[in-house]
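The complex is shown incomplete by one protein chain, all other protein chains being positioned as in the whole.
Chain naming follows the written order as A and B, and within any one chain the residues start at number 1.
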Amino acid sequence: MIVFERPKSLIDVPLHYCPGCTHGIVHRLVAEAIDELGIEGKTVGIAPVGCSVMAYDYFNCDMIEAAHGRAPAVATGVKRSDPDNLIVFTYQGDGDLASIGTAETVHAAARNENITVIFINNAIYGMTGGQMAPTSLPGQVTQTSPYGRDVNLCGYPVKICEMLSELEGPEYLERVTVNSVKNVRNAKRAIKKAFQNQIDGKGFSLIEVISSCPTNWGMTPKEALQWIDDKMIPYYPLGVYKDRSAGILCNPNKEEK
Amino acid sequence: MAEKVLMKGNEAIAEAAIQAGCRHYFGYPITPQTEIAAYMAKRMPKIGGTFLQAESEIAAINMVYGVASAGKRVMTSSSSPGISLKSEGLSYLAGADLPALVVNAQRGGPGLGGIQPSQSDYFQATRGGGHGDYHMIVLAPSSVQEMAQLTIRGFELADEYRMTAMILADGTIGQMMEPVSFDFEIKEAPAKPWATTGTKMARPHNVINSLYLNAELLEKTNIERYQKYALIEEKEALAEEYMVEDADIIIAAFGIAARVSKNAVNEARASGIKAGLIRPITLWPFPKAVFAKHADHAKQIISVELSMGQMIEDVQLATQCKVPVSLCYRVGGMIPTPDQVYQAIVEANEKGGK
Partner (left out) sequence: MAKVTFREDECKGCGLCTDACPKKILQLSKDKINKKGHHPAECVKPEECIGCASCAIMCPDCIITVER
């Protein structure tokens, strides 16, 4: 009996990502969620600009390539064209979602737009060769922060889940990671829930996936997964930031004052 | 006879869009086109449509991109500074071959400019506006009736050729009230097998995309798109010719400038000058043949514009400089008076010409 194989919603072509890049894992989790929920025939995915720009070649559902950062607005249009019959998701990186597309992200969340957003946060611009991202950590060395991210010069990272959790609009916000078997299983649960929420008409669900970029972090794939534990998660704590239906309405990691 | 209703030009656009089957409107407030959004906000919820005030013009055009991808008639409207913001989206719509209707009720620029009427976005509209090789079909109404009529035609052309149609209006026609009849025969949208409406597990997945990393393939898509454009230039160019058959002095003007000019032409004829008017209704494709036809007998062409001289370049190209072309203009929200245009005609008749 086959206990694990490639999901049907992931087209059987080689992925273009670098060795050990966790985009591939998240692609698979999205495809598995689509398969398990039986929504492949009614799903439309929106690809971003960034490393996952060619996601439209990988998902077997209808796909749209959006301009940089505009995926939530495009998804809004698609969803509203046929709200009862279409399931719409965006797949975006940190430059796309948290920098150039911040306004589109915030307002889609504020409207509680009934879409699913998969947000890959790997703290770097991968496609263009490793520049500082809005989510790059303080002190992080990148091509455009060669002496380490200086917060006095270019400010602090944008914490999307924390920021959006202050809005009344969104239904569901969760931060997960994919750096271990246990964490991948948990990410799968979160992503599936984000699609189920849309099926149930609950509204805007965003899953932030802390991911690795071994190539541009200058690490081996294994070291990169360890760096997620050591550096990323302390700055970007995992957890459910908002689940309106379950009564979770604020940032779980915020200290009481 | 069809019943006529008194309406503002902007409202006529909105009502015509609804009659054309448009059920999705996205926009961001900007003067002087806000009546379109207001009309849609009132009407759409009552007819099962969607009106959504977007967070920006950029978001609005991308919502349009989404609905267009899903194969439905969709529109947005704005005014000059807002169109600049939408230009990114216009380029992507062109690159992905998506049909959409965009209204520009032009105001004076550059920058924030003013809120009074202008025609200074002619270059932006007829040359594309955004990056890359592309065109939009650009329609220039000069009455409230035409605001309605060209809106419907715009949807039809957009669907037929899978591209953006722009209504290039201005604050004056948008704001003025005239009787308008909605007795239109409207072509239904064609089938759109390319649309992303879900595969329903019945076909391979559709992809809406403008990215081609293979240079040869990108070249091929551009060349094919320009073959389509050539066909449009051949078939769809449209102009009104008013007393041009025997004209010595020909006015070239569109939109509100054409209305002003028509009065001046009448006045000139009354005083014995053989004046006429060519009014381009499609700015892209530009009605080159009409100008070429009259270039031989005219002494001079005067391009009357609410800009520092933009359409004049197309007039010169269309007439291949066989006839002198001069400019009569006001800008910044000012409009030429019929008398100003009449004086230009008199002057041209006296000393102009070949």
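One rule holds in what follows: a contact is a pair of C-beta atoms (placed from the backbone, for glycine too) under 8 Å apart; a residue touches a chain by one contact, two chains touch by 3 or more.
Everything numeric in this text was worked out from a predicted model, so none of it was measured.
The missing chain, though absent from the view, touches A when the full complex is examined.
Of the options A:V184, A:V209 or A:I228, the residue whose C-beta touches the omitted chain is A:V184. Seen from subunit A, the chain kept out of the figure touches residues 1-7, 10, 14-15, 17-25, 27-28, 180-181, 184-185, 214, 220-222, 225.
One rule holds for everything that comes next: only the chains that are shown with their structure count from here on.
Per-chain CA centroids place subunit A at a distance of 40 Å from subunit B. The touching residues of subunit A, counted against subunit B in their complex, run 40-44, 46, 53-54, 56-57, 59-67, 70, 73-82, 85-86, 103-104, 106-107.
For subunit B in complex with subunit A, the residues that touch the partner chain are 24, 26, 50, 52, 54-56, 58-60, 62-72, 74, 88-89, 92, 96, 196-202, 205-211.
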